[in-house]
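Here's a structure for you.
Note that this complex is displayed minus one protein chain, with the remaining chains in position.
Chain nomenclature is as follows: A and B, assigned in order of appearance, with residue numbering initiated at 1 for each chain independently.
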Amino acid sequence: MTDEKKSCLRGSGLTKIFGLGQKKTVAVDHVDFNFYAGEIISIVGESGSGKTTLAKMLLGLISTTEGEIYFEGKLRDISTQKKKREYWKGIQAIFQDPYSSYNIFNKIDTVLLDCIKMRGGGRLPHAKKIEMISEACSFVNLKFEELTNKYPFELSGGQMQRLMIARIFLLKPKVLLADEPTSMIDACSRATILDMLMALRKETGMTLIFITHDIGLAYFVSDSVYIMEHGKLIESGTADEVILHPKKAYTKRLINDVPKIHEEWDLSTVKVSSIWNEA
Amino acid sequence: MAKVMLEVKDLTTKYITRFRENVYAVDHVSLKVEEGKSLGIAGESGCGKSTLALSLMGYYFPPLHYTSGDIIIDGTNISTMKPDEIRKKILGQEIAYIPQAAMNALNPTRKIINLIEDVIQAHDPKAKKKEIYDLAVERFEVLGLPAEVLQKYPVELSGGMKQRTVIAISVILSPKILIADEPSSALDVTSQKMVIKMLLDLMEHGFIKSMIFITHELPLLYNVTDDIMVMYAGQIVEKGTAAQTVFDPLHPYAKGLMGSIIVPERGLRDVKLTAIPGVPPNLKNPPHGCRFAERCRYVVPECKVHPIEMLHIADNRHYRCIFSEEYLRKAYQND
Partner (left out) sequence: MKHTLQQVFRSGKFVVGFIIFCILLLIVLIYPLIVTDPPLTIIAQGTFFPPGIYVNTYDSVNSPSTYILNLENAGVKRIASKLSDEDRLAMQEFLIVAGVPAEDIDITNTPQLLEQWNSNYDPSKNISGMTLARSRYFQRLNTSLKGLLKPEGEILAAINADSGDLEQIGLVNQNDYVNVGEVANVRLLALGTDNFGRDMLTELVRAAGVSLLIGLVAGLVATLIGLVLGLVSGYIGGIVDDLIMFVTNLFIVIPSFVLLILISFSIGQNKRGAFTIALVIGLTSWVWTARAVRSQVISLRNRDHVNLSKLSGHSIFHIILNDILPYIASYVIMAFILQISSAILVEASLSIIGLGPRTTEVPTLGLLMNWAMIYQAHIIGKWWAYFPVLVVIALITFSMNLMNTGLDQVFNPALRE
């Protein structure tokens, strides 16, 4: 890595509070980070840690209660629909559950044609559009001829998730936020999905942000790892630093509690936690 | 040789779909679990591992139907029993089952102790409440669950605690065999670890004699069970000890599965993940020959000719492939 790392996404004092008064919950609590362009970043946390809320704030799908987000060095402005659309040309996402990521009333063609339209290719001749879509499909090892006029639910989970990557291939965003992209699909398809994401990154040089609970995945794919606990980013650094030499007790516990195959999985550290409903 | 707790011979069960098609989700499965041992079953979703778990209890309800084969629990063949007899004499007493979402199965309007009373009194109507309470407290203490849980309602417990409570309740009658189907996959890592610790404690204290553990998470399986069996498209394709199956898989599918393991351990960042192309075959109409042939990179035309038989290379080591052990190992080394 060179010295002149360019900041891609920077957050300062990011906070999200849901509800008012008594029912107030702080989902994300004064989070600061700086993601560099072209890096692969993982945000790791257990369920309820606020990682998905943070992801939605980064995507501009929900408003921030406090704090600023800087996109490529400039303060992000998504006050109008037009500006939002401009922002979303730069940042896109893949969600956890491929089955609920598609509008089941739209054909696959519609999903992909929308992407071309968003990239400003709405007026291109139809044949050119089909050519672009076919290229995107073959990038993820799907054949567009077999998919055209089909509905998403006619595909398998792995195929749907690959189609999501084809969508990203067409959009070519600068940042891709992948929210648990492999947790709902089988281990064998997982490798395929990860391979494709890596290939896509190689081709476009995009910044890749993984949101995951799987610390093994985070270690395997990422350059930098951020650990999130109760809405706060408690530890960050390169993957080797964080995973192999964790400093915080929470990170240590998280890594310690994952079953391993080459090292001993220490079961003696298990203590009775609170019996109360934590949610 | 230790006593065989559960023996399954050529068990075949099928689903009958709405369109009257037969789907053989468990196809001639044979297995043996000895006393004090645990067996893990691994495989992708849809490979039939959860159906196998249901079938092992001998308690079938539509659309699942029994076709053929024997299930022998500690010398008693239950595959010929009537459903009612199985429900009264086998379930809970001989064999217990914990599904993935077990923690959501607790009746929210009753206290935990009431649920335990229900379970015990269903099998022994004369049991006294005091005795049941004493038994429950003792059992909970041994398993590291606070006794105060007994007086709580299910909603007052955290997810992990609820799951452990369900497990404690389902083995309160000390069944011989526990079948756990993804008991921890909905939980976060710390709760998962506590559930696993508890399952191992159950074995150690003899509350259960043997265990069958089903999951798609291989690192977990490797740490929990003595033996591992890999299922693909309704068939067992490989069986061996945990270490053998994970570090020295023979069947190409098992090899692929093991090649997709990701764990946060030093040096594992540079491993190349194996991807298996394609999708599993449709069990309504499975291929005649090897069921993995379509996705296998070592496939030869003979693979698709005849159904592949299990190869027994040692007492506890089988795999289902036409290639020899040496050929496969060499092929894997060359990749």
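Side notes on the structure shown:
FYI, a residue touches a chain if its C-beta (ideal position, glycine included) is under 8 Å from a C-beta of that chain, and two chains touch if they have at least 3 such contacts.
The structure presented is a predicted model; accordingly, all values stated were derived computationally and were not measured.
Looking at the complex as a whole, the chain kept out of the display touches A.
When the missing chain is restored to the complex, the residue among A:Ala37, A:Met118 or A:Ile234 that touches it is A:Met118.
For the chain missing from the display, the contacting residue among A:Ser42, A:Thr64, A:Gln92 or A:Thr207 is A:Gln92, taking the whole complex into account. Set against the missing chain, the residues A:Leu59, A:Leu124 or A:Leu267 yield one that touches it, A:Leu59. Residues of chain A in contact with the chain left out of this view: 56, 59, 61, 81, 84-85, 88-89, 92-93, 95-97, 100-106, 114-115, 118.
One rule holds in what follows: only the chains that are shown with their structure count from here on.
Computed centre separation for the pair chain A/chain B is 32 angstrom, with centres defined by C-alpha atoms.
Within the complex, the chain B residues that touch chain A are 44-45, 144-146, 148-149, 152, 155-161, 188-194, 196-197, 200, 216-220, 222-223, 246, 256-257, 259-266, 268-269, 271, 273-277, 279. Remark: chain A residues 46-47, 141, 156, 158-159, 186-192, 194-195, 213-220, 239-240, 243-244, 253-255, 257-263, 265, 267, 270, 272-279 touch chain B in the complex.
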